[in-house]
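A protein chain is absent from this complex, but the other protein chains hold their places.
Our next item is subunit A:
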Amino acid sequence: MSVQTIRNVFSVETGYRLSDDQIVNHFPNHYELTRKDLMVKNIKRYRKELEKEGSPLAEKDENGKYLYLDFVPVTYMLPADYNLFVEEFRKSPSSTWIMKPCGKAQGKGIFLINKLSQIKKWSRDSKTSSFVSQSSKEAYVISLYINNPLLIGGRKFDLRLYVLVSTYRPLRCYMYKLGFCRFCTVKYTPSTSELDNMFVHLTNVAIQKHGDDYNHIHGGKWTVSNLRLYLESTRGKEVTSKLFDEIHWIIVQSLKAVAPVMNNDKHCFECYGYDIIIDDRLKPWLIEVNASPSLTSSTANDRILKYNLINDTLNIAVPNGEIPDCKWNKSPPKEVLGNYEILYDEELAQGDGADRELRSRPGQSLGPKGSRSRDSGRTVLTTWK
């Protein structure tokens, strides 16, 4: 079902009711995670809550930055937070920021700015602004642009990872082992003269495939295992494992952040497309989450990957290929996971308590994170494995 259809199905006006044997592939209010502005709002709220509770996860360093929860670049909503943004902008006037429309996808409408004058339109006090309505379609977010991405072969790339969520409360999510990296066809340069060149900065295939150098055989895509091999060979095993652990951590935290507000309808499951960028200090950043990740394919390998993805997703969501019953406990047996691995299973995590130390190979099979409870203190990250 597409997102539009879902909106109709769950809308109050239409009065549809899903029966017990109907399962749909979106949560009713998935936009809490997949709209850029709501995602940031939810994560900010989650962080503040943890801080109020005094949770060790919300610990900050001397500069006031969160130690464990700083994984989204500084973001503001426009025009609502315009003044806050200006304040931040003036603190480091040479920085670049990226403007993204909240409700669009495939890189549409995105542009980079490095001067306040470029976003005059969104200024709240603008007298010339005929842009009065704050309808959600015209809202933008502005984030600090990561101008030091990790480059391989001189090119910028991002990671696309697939995460399947079968239920939010208790949180049960699976990560697809075969994610991929999307490379730009043009060499990266942070130079201001190339800020308008989308082929340098945006990795969306929808954009890159119109570039002169786009190659239809490999599609500018690398598997995550290639990335791992490259990083382990050139940077070492520990930092690579740490990077991948942090990526898993980010995903779980983002899901936990929206879990309280998500309508945990038992008829629903969802497969998200997570976009992550790694900077040159090997720190991963969450860029956005997509509710309808592209399932079309640009190359032969791609088609095989997407086919298996859909196959494995349906095997987990609807077990045994039988008519589903939404009342089932949503715990599929290990054999049907296919290329998915359990990323986080809240039930198992809470059931086993904090002292269960699981022996698993770093970065490979993940297993339920038994020691992921909130009161495990500062050893939180080291017991992640």
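Rule of thumb we're sticking to: a contact is a pair of C-beta atoms (placed from the backbone, for glycine too) under 8 Å apart; a residue touches a chain by one contact, two chains touch by 3 or more; residues count from 1.
One rule holds for everything that comes next: contacts and distances are computed from a predicted model.
Student: Among "TBC1 domain family member 19", "Phosphatidylinositol glycan anchor biosynthesis, class T", "Elongator complex protein 4" or "Metaxin 3", find the name that the UniProt record gives to the complex chain excluded from display.
Tutor: "TBC1 domain family member 19"
Student: Given the contact definition stated above, which residue among A:Val186, A:Val258, A:Cys271 or A:Leu309 touches the chain not shown here?
Tutor: A:Val186
Student: On subunit A, what residues meet the omitted chain?
Tutor: Its contact residues with the unshown chain are 152-155, 183, 186-187, 212-213, 215, 217-218, 220-222, 225-226, 229-230, 232-234, 236-237, 301, 359, 361, 364-365.
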